[in-house]
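The following block contains the structure, expressed as structure tokens.
Excluded from the complex is one protein chain; the other protein chains are retained at their positions.
== chain A ==
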Amino acid sequence: MSAAAAPAPAAAPAPGRARRTAAAWGHRAAPVVLLVLLVAAWQAVVALAEVPPFLLPSPSAVAAEFAEFLPTIASAALITGTNALVGLVVGAVVAIAAAVLASAVRAVDLLLDPVVAGLAVVPIVALAPVLYTMYGASVETGRQIVVAVAVGVPVFVTTLRGLRQVRPVHRDLMRAYAATPRQAVRAVTIPTALPFVFTGLRLASSLAVISAIVAEYFGGPRSGIGSFITTAAAGSNYARAWAYVLGGVLVGLLFYGATSAVERWGTRGVRRG
């Protein structure tokens, strides 16, 4: 339990709060300062050592390309982001449903176990070309399926683990109080499992964006961040390729931030344990 999570005393002494606020700002500022320093160092190295652009373009060149191609980057990010979101939602819903089923029915668990182990080791983005052939190379469906499969494994594993964390004493308690199965699930099973589910979702959100981008490297419509990175790199526009990479990073951060926010909201009552 963190001190911050405790119900605030009615009248916290003001100096303490000020110190805490300052500390919190310090925590947030530290990575920003680090980032600024790194970018400055990068710029300095490129300028002073006269590194050729094909080896490493300078941050200012990348920024210039980013500004110039902002509308294209934004629309490409939107398409990649949509693919990642559709895949994430579909994959997570299917994975959670499968985990619930596996935790309830032993036979399903035994059936799914090798399937999930198999899926975990398949380089699923490499299957993208096959999916493009199946669904047509002009639609995004293949990419969304790649994302859904990639996302499904961690969500399934963490959810199933969470569903099995119910403590024996809580199970006894539910039986002693003659709770119906539905009541026991609501009172104990779901609150116990939720933190695990959200951990899986947080892992999956970054994976979703990465899978969506990489799937674009293997063909399909020339629409998303990944397609433009390959195009720019093939045309020796290295600074522009980096500008698209920056767009991909921003989409990934957005996804990570959004799932973290959902996690905080979803576990606001159950974070203790």
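Observations, loosely collected:
The criterion applied here is as follows: contacts are C-beta pairs under 8 Å (C-beta built on N, C-alpha and C of every residue); 3 or more make two chains touch, one makes a residue touch a chain; residues count from 1.
The rule is short, and it goes like this: contacts and distances are computed from a predicted model.
Considering only "STAS domain-containing protein", "Regulator of SigK", "Imidazole glycerol phosphate synthase subunit HisF" or "Sulfonate ABC transporter ATP-binding lipoprotein", the record for the omitted chain gives "Sulfonate ABC transporter ATP-binding lipoprotein", by its UniProt protein name. Within the set A:20, A:167 or A:222, the residue that contacts the chain not displayed is A:167. Which of A:39, A:78, A:101 or A:179 touches the hidden chain is settled by the complete complex: it is A:179. In the full complex, chain A touches the hidden chain at residues 1, 6-7, 167, 169-170, 172-173, 175-179, 183, 187-188, 191, 269-273.
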